[in-house]
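Every protein chain except one is present and positioned as in the full complex.
Chain naming follows the written order as A and B, and within any one chain the residues start at number 1.
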Amino acid sequence: MFFEVRNLSVNFGGVRALSHVSLDVQKGEVHSIIGPNGAGKTTFFNVISGLIKPDSGSIIFDGEEIGHETPWGISCKGIARTFQNSQLFITMTALENVVTGMHNHTRSGVFSSALAVPKFRREEAEVLQKAERLMEFVGLKGWERYPSSSLAFGQQRLLELARALATNPKMILLDEPVAGMNYEEKQRLALLLVKIKEEMDITTLLVEHDIKWVMQVSDLISVLDYGEKIAEGNPEEIRNNERVIEAYLGKRRTLA
Amino acid sequence: MKRNFKKLPLLFIFILFLVAPQVLDNYFIYLLNLFFIACIISMGLNILTGFAGQVSLGQAAFFGIGAYISSLCVIKLGLPFWLSLPLGGVMGAVISLVIGLPALKVSGYYLALVTLAFNEIVNLIMIHWKNMTNGTDGLTIPSPKLGDFVFSTDGSKYYIIFLLAFFLFIAARNILRSKTGRAFISLKDSEVASQCIGVNLAKYKIIAFMISAFYASLAGGLHGIALSYIHPQDFSLFRSIIFLMVIVIGGLGTPGGPFIGAALFTLLPEALGKFQEYQELIYALILLGSIIFLPSGLIKLPGRIITVANRVSPKRQKSMPPA
Partner (left out) sequence: MLLQVIVSGIIVGSIYALVALGFILIYKGTNIMNFAQGEMVMISAYFGLMYHIYYKMPYLAAFILTLLTAGICGILIERIVCRPLLKSPVMSVIIATIAVSIIIKNIARLVWGSIYYPFPSPFSLTPYHLGPIMITPKDIGTIVITLILLGMLYYLLQFTKIGAAMLATASNQKAASIMGISIKRVFSLTWAISFGLASAAGFLLAPQVSITPEMGDIVIVVFTAAVLGGLESLTGAVVGGVLLGIVGNLAGFYISTAFKDVVSFLILITILMFKPSGLFSRGAMRKA
């Protein structure tokens, strides 16, 4: 199994954010996580990317236990992510954001940078080229020199995706990737996910509220509610699952 | 061909400053020396605070460490200046681990306090370790020598100071345009995203501290050379605050900010002349004013004026790039 989560639990001073969550993801799969607000989806992502340490349980990626790794360690292992509220580097241009994503694949240290040795200059040129190609891939060609904060919200999500892809990951975590996008943009992103799977051989784990879109792009869907996994299956199975419908439309909740 | 044209203004400035001592009055040369020293500190602090986003009220301590170590190497060990200066710089960088390591655990206000305390402790050591530093009597420093040549005039010292400052400027500019510089900026803009991209938070925070300490220490060594006399009072907490002021007023995190700030810092005491005693007060008022009204610094002032002017007379909308 490519990516396994076993019995993951996270408590915040008495509040059970995640409770014994287990998940399996096959290589190359597009696996979505849905659930009402507050179900623990973003916490789940935060644990996987190393920003929060789990209280119990294990996370195994490509055979290695990564539950207690630092965020940068996890990036080195090949997991990249995007964020729910845009975490772009706002003082940088769009291109610089993507170039920064290649941080772990550039070798130049402080001294070779300071002295601008030829090796450093070559590497900078390479990295710039790769970044430009990535921006084209996600559909942002032409926006390279613009300050990243000047992009529209939907474009910013695409930029975060490009930046995540720049780290050369084996798996990406997308936190609400289509939030703020219109219909065309959502369709384009759906096509992009296919390309990412087939051309780049990257596994995708995503969290999203747009159920229709999720049904369209996913191979497998897991449903969280109150920090627990209450259902898992392909889109057809989830659509008709009683517990899922109850979680979303139940008396205490409003529609997601 | 394009590349050569880009470097032209820089070359021009370099030559301009190179020949300056030949035409200027001694007093102005002395001022320029102080200006370049201020530039070095500002550049270092700009990297730390403006680009990596780490607050430090301890830069004066490193300024002093560099000054004392470099001078003592000359006085007690007989080392030549071109060894003692970098030695002071390296020592400063090593000692910066003392605040670099706590910086990994704390930030913001807490970090400000740690660096403040550090500065005060170092200052107290300078005052009380009379055997080494001569305490409050101050230390007199002999002029630097290269073989038989003695750098005794401001004009001769100018070349040591200017060349080192220029070299450090190029280095700083290169660093900021590299992977390291991007790592710093990413840390400041979004610590969370930066880590998830693979930036080793701990490593880069420490590198930022070491670079700024290195710069400040080198500047300290030069300070000793320029003035031929150092005193613990030059390295007090108040100095640290002025250093911070200087880059904030000039423009934090901008490429040109440090130089405007350094110019202000060097020229203001001279411009005030008779009103010297109001110096601190005026600095503080300018600082407060700029924090409240012009938080991005003086360097953005022309830009701000242009923006306001544009609002008054609307221009054509910029055309959008291809989709």
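FYI, contacts are C-beta pairs under 8 Å (C-beta built on N, C-alpha and C of every residue); 3 or more make two chains touch, one makes a residue touch a chain.
If you're wondering where the values come from, they're calculated on a predicted model, not measured in any experiment.
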Chain not shown: contacting residue from B:I13, B:I121 or B:L272: B:I121
Which residue of A:F12, A:F111 or A:F153 touches the chain not shown here: A:F12
Residue, one of B:L113, B:I170, B:A202 or B:L268, that touches the chain absent here: B:L113
Subunit B, residues in touch with the chain not shown (by the definition above): 49, 55, 101-102, 105-106, 108-110, 112-114, 116-118, 120-121, 124, 127-128, 238, 241, 244-245, 248, 252, 277-278, 280-281, 283-285, 287-288, 291-292, 295
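Rule of thumb we're sticking to: only the chains that are shown with their structure count from here on.
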Partner subunit A, residues of subunit B touching it in the complex: 170-172, 174-175, 177-183, 185-186, 188-190, 192-201, 207, 211, 253, 321-323
List of subunit A residues in touch with subunit B within their complex: 49-51, 70-72, 74-76, 80-81, 83, 87-92, 96, 99-101, 103-104, 106, 108-110, 113-116, 120, 124, 141-143, 146, 163-164, 166-167
